[in-house]
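Data block below; observations after.
Rest of the complex left out; these chains stay put.
When the chains are written out, they are named A and B in that same order, and each has its own residue count from 1.
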Amino acid sequence: MKIGLIGLGRMGGNIARRLMRDGHQTVVYDNNADARAALAKDGGEAVESLEGLVKALPSPKVVWVMLPAGEITENTIQTLSGLLGKDDIIIDGGNTFYKDDARRAEELAAKGQHYVDVGTSGGVWGLDRGYCMMIGGDKPTVDYLDPIFKTLAPGAGDIPRTEGREGRDPRVENGYMHAGPAGAGHFVKMIHNGIEYGMMQSFAEGFDILKNRNGTQLPERERYSLDMADIAEVWRRGSVVSSWLLDLTASALAKGPELDNYSGFVNDSGEGRWTVNAAIEEAVPAEVLTSALFARFRSRQDHTYAERLLSAMRMGFGGHIEGRGTPPKEGEHS
Amino acid sequence: MKIGLIGLGRMGGNIARRLMRDGHQTVVYDNNADARAALAKDGGEAVESLEGLVKALPSPKVVWVMLPAGEITENTIQTLSGLLGKDDIIIDGGNTFYKDDARRAEELAAKGQHYVDVGTSGGVWGLDRGYCMMIGGDKPTVDYLDPIFKTLAPGAGDIPRTEGREGRDPRVENGYMHAGPAGAGHFVKMIHNGIEYGMMQSFAEGFDILKNRNGTQLPERERYSLDMADIAEVWRRGSVVSSWLLDLTASALAKGPELDNYSGFVNDSGEGRWTVNAAIEEAVPAEVLTSALFARFRSRQDHTYAERLLSAMRMGFGGHIEGRGTPPKEGEHS
């Protein structure tokens, strides 16, 4: 299939490369000339404008947009939709908010165009391992694009089959699924990231407790100086918590168990936030996913206003003056 | 009544003073000579040793220990018990762990001595307002000590009566209660402090959200520069959140709404921790009380090991380099 690709960053560039490796043709655009040149070198047909990209594609034209979610993606898709005709297809492969997908699909449908949202997981590893994809859109369009998805997906590989899946959609075992109408792909990807936050925080807290087990405030015979790297490694081998995130943890800890080259200033993207918002809309309790998000918020601050207010109240009822050099007096009112 | 008092700090000294104001006699001891002298000036019979204190009291001897919970209190009570005789009474008015009370009461009972634990709330305000007291111990002993408790308690004052309390224990309306056997007083006081943590954190988070409502990342018409001091004040007047903690908050904010003279480094005493442990023993979910405790733990650190591990994992799967100067790229995988 010949497909247009807009946005040739880390993710978009590798998607184009993986498509070409498997025999697809790509027309590629990025507003950065170096990114265009890099892809051209790898076999892409680089163009210098959206107009040029649209012109270079056969009908029905298929364009994969792989840009940062938000304004850039929105504007690009609006412009693109103006350049495209009936039956053409826009794929948003970024991390778009699912409500924007649902709205856009309606807007494009009014012009006879098709909108497909693809949530992709796999990060920097996708070029070689393939991308796990969750897809939203109308069935005929998603079916039409199957050759693209098949190429990008990791395939069944040597991952053991799950019993009881006989008769179920075989695409899923190859690493991609048609989740539902427009927005459903990004919705499922969003929850994936929400879960990812929770799992990461689970490991983070657990290792924090392990690390602090040699504190001098503890009874001497209950103090241990544990080897973080070995613990992560041993858990990879037959334990219940074995997972890709644990593999990454083991790898980071093997390189330096103090992690002192990491800032601990932890960013979050929209998906963790939207996950909590979705839980609230549905009245589903989601303590763990929310706490994992809040831990990241807290990591990006020094002292919060909240904490200063706690100090102020403690001064109010107990006359406590607090500071780094003031250990809590045992038994003191707090 | 003539009563011995050990520990003449902020709390113990004022308890002695409030007792003397109401006609009780006190024999006072502290290992700090200045503290002893201060109380002597206010009418206490200062002694220079535990032996001296015991000697100065009539039988049955009553001694109120008001020391930091933990080793000091434990040792003092053990020594004291050795000096006292049958039928004598030790009161622990500190913030002792209720399991220690239960154990000590058994130990003293074996010698025919009585142990009473008193959880007191009221902080630096107690001298004038009176102390709210939760008492554990055997009934005859608690009844015998009633004149002491009556004096220390705030009394009914002008706090409106609760309907439906006719026929119930009248001591409670005067601000003290016999909660149950030894340990029950400190147990109830411990839960009081656990709730206090939760309420404080509720205010802290709410004001933090109010304070940050002028962030430039928000849509302009949804940004407000709110007056923290006025908000706290207005809520004191007829709102559902009116409370003594809100009074203290209003007072602190009136003095300086930025709270920049407070460190935000928030200590915790044992009670918040024991509350969570008690919840776990009982299999009672206690999300809010626990979160309030953890917020204090977090306030006392820069970056946690947990947060550095999150950064390390993010580097592992997404190649993210994080730092204070690196705002999250929207749409970037996280």
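Here, a contact is a pair of C-beta atoms (placed from the backbone, for glycine too) under 8 Å apart; a residue touches a chain by one contact, two chains touch by 3 or more.
Because the structure is predicted, anything quoted here is derived from the model rather than measured.
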Query = Wait, 2 copies are placed, so what's the full copy count for the complex?
reply = 4
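In the analysis below, only the chains that are shown with their structure count from here on.
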Query = Distance from the CA centroid of chain A to that of chain B, rounded to the nearest Å?
reply = 44
Request  = Note which residues of chain B are touching chain A in the complex, please.
outcome  = 10-11, 67-70, 73, 94-96, 121, 123-125, 193, 200-201, 203-205, 207-208, 211-212, 244-245, 248-249, 251-253, 259-260, 262-272, 287, 291, 295-296, 298-300, 302-320, 322-324, 326-334
